[in-house]
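For this view, one protein chain was removed and the others were kept in their places.
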Amino acid sequence: MTLIVKNLQVKHGAITAIDDLSFTINKGELVTIIGSNGAGKTTLLRALSGLLPISGGEMSWNGKSIVGVRAENLVRLGIVHVSEGKAVIPELTVSENLQLGGIWRKDKADIAAATAEVIELFPRLGERLSQGADSLSGGERQMLAIGRAIIARPELLLLDEPSLGLAPLIIEQIFQAIDALRHRLGLTVILVEQNAMSALRIADRGIIINLGKVVTSGTSEQLLNDSSLRAAYLGY
Amino acid sequence: MTIFFNTLLVGFSSGAIYSLMSLALVLVWRSTRVVNFAAAGQAILSTYIGYEAMKVLHNYWLSIPVALLAGALISAGVEAIVMRPLAKRSKGTPVEAIAPVIATLGILGLIRSGVGLIWGNSFLQYTSPLSSKGYTIGHTTIPFSPLNAAIVIGASVVLAIFAMIFRFTRLGLSLRAASFQPEISRLSGIRVDLIRTIGWAFAGAASAVAGALVTPTTYLSPNSLDLLLVSGFVAAVIGGLESLIGAVVGGLVLGIGFAFILQYIGTSVTFSAAFIILIIVLLLRPQGIFGVRRSREA
Partner (left out) sequence: MKLKSPRARFFISIAIGAVLLFISGRVDELRSYQGAQVAIFAIAISSIVLLTGFSGQISLGHGALMAVGGYSAVLVQSHLNLPYPIAFLIGGAVGGAAGFLLGIAAARLQGPYLAGTTLALAVGIPSLANQFHILGGEQGLTFDIGTAPSWIGKDFSQYRWFFWVSVIAALLNYWLLRNLLSTRYGRRWRAVRANPTAAALAGINVGKAKVLAFTLSSAVAGLAGSLYAMLLGLVAPLAFTLTLSFTLITGAVLAGVSNLGGSIVGAVVLVAIPEISGSITSHLGGSEKVTSNLPGLITSVLLVATVLFAPNGPKWPRRKHQ
């Protein structure tokens, strides 16, 4: 179960947002993609999940090309994208948002089991099942979004800046949960983050991109110990 | 007192039809953010098909499902063949907001003229086995006939079925999710394009039932549902366009309002009445009774 990206190019009109990007991710890895604002991180995830058309290069998952496959069909191939900014539907209840995770799946028993697992992991969601999702705090919404993604039984999970706008304590909780989940469920995860420190602590590897190109990559230990990188991207 | 009560009954019956029509419009608005002006055109075509079915089957009750099915298919067709490509082509152009309005107006004209060409302009009778004579209670005859009862019951059944589908089924959840947040829905595996077409199909079915129920009370001609076009739309706007409950309430408000205006002021104000009711509601609540004031979408 590998994700192979080769010479990827994505354009926004006349601007090349991603330029000749290549990397490989193996099963079970948690790879974090780090970069400053506008580096192309979100664009990369949106290209991977089928929301954005690409203008060049290859992407394949488990040996099959995923270029040009629509987002709703990629979900069925096991690629689940939690988009930036608390991807929940505020007009629906918490329970309904969770139901969206399994809405395309037929195995009702498994959906129920997955939902139970999510509620066990995030008890606060369990307390608020019948409330509108708009009544949740920022951290709770993020938990809801991740919970919904888990119910979709992903093999490859794409997380776009889950820490955005959250308090440090909550960020810790969520990152712990992500780490626990991926070990327990054997998930492959791409974690896009500006909060590089927290991300590298739970990641196996990191890829740093800037202006749509890879700057450098390595194990998280290597990146954490590289002082010039630390200064440039990790802020100390 | 009796006049008041009678007027209320009349208002209920016409209100039920407006609710169905308004529901059709709100369904489409909620799922694709388009006001389907062609809804009345789709309804009249479905009604004509129902009429033909009745001629063949010799049974009014059987013709209603035929009309319903026709309505669903026609509406789905309009969405898939015209509206979806239109949305893709007009995305990002200055006419993006207006193009669907114009397209649906064009389709309305197309269907109306088409219907006239096929069936002619003369008035036809879409007969129902029910009587249009009012029920008698004691010595008095109230202006509510078995036909009206069928309208109210039929409309209520359809509305109840839709409500249940929306609230309790996966399909309903998909419809709601896709109308609120299409992108998140796609990322949850919902086939949003297909869901939208289904939303339109439901709308087409609702307006077809409205046509099939109301036409026996008058006559069938290409223009017979014109007032329904305006009324359904005004009812939807009064209710707020955002909620299905609003659609029903809007329809009833308009129906009862009409009935009272007609009773106490006179028949000549019919068309102006719709306008006046609309203005009053929009002045008090520009987003409609159940509407939500959205900030400008940037």
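To keep things simple, chains are lettered A and B as they appear, and every chain counts its residues starting from 1.
The rule is short, and it goes like this: a contact is a pair of C-beta atoms (placed from the backbone, for glycine too) under 8 Å apart; a residue touches a chain by one contact, two chains touch by 3 or more.
Keep in mind it's a predicted model, so treat the numbers as computed, not measured.
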| item | value |
| --- | --- |
| Interface partners of the hidden chain - shown chains only, full complex considered | B |
| Omitted-chain contact residue, chosen from B:66, B:234, B:247 or B:261 | B:234 |
| Residue, one of B:68, B:86, B:151 or B:187, that touches the chain absent here | B:86 |
| Residues belonging to subunit B that touch the chain removed from view | 29, 35, 82, 85-86, 89-90, 93-95, 97-99, 101-103, 105-110, 112-114, 116-117, 119-121, 222, 226, 230, 233-234, 236-237, 241, 268-276, 278-279, 282-283, 286-288, 294, 296, 298 |
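In this section, only the chains that are shown with their structure count from here on.
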| item | value |
| --- | --- |
| Rounded Å distance, subunit A centre to subunit B centre (Cα mean) | 43 |
| Interfacial residue positions of subunit A with respect to subunit B in the complex | 49, 51, 70-72, 75-76, 80-83, 87-92, 96, 99-101, 103-105, 148, 152 |
| Subunit B residues within the subunit A interface of the complex | 170, 173-174, 176-177, 180-181, 183-192 |
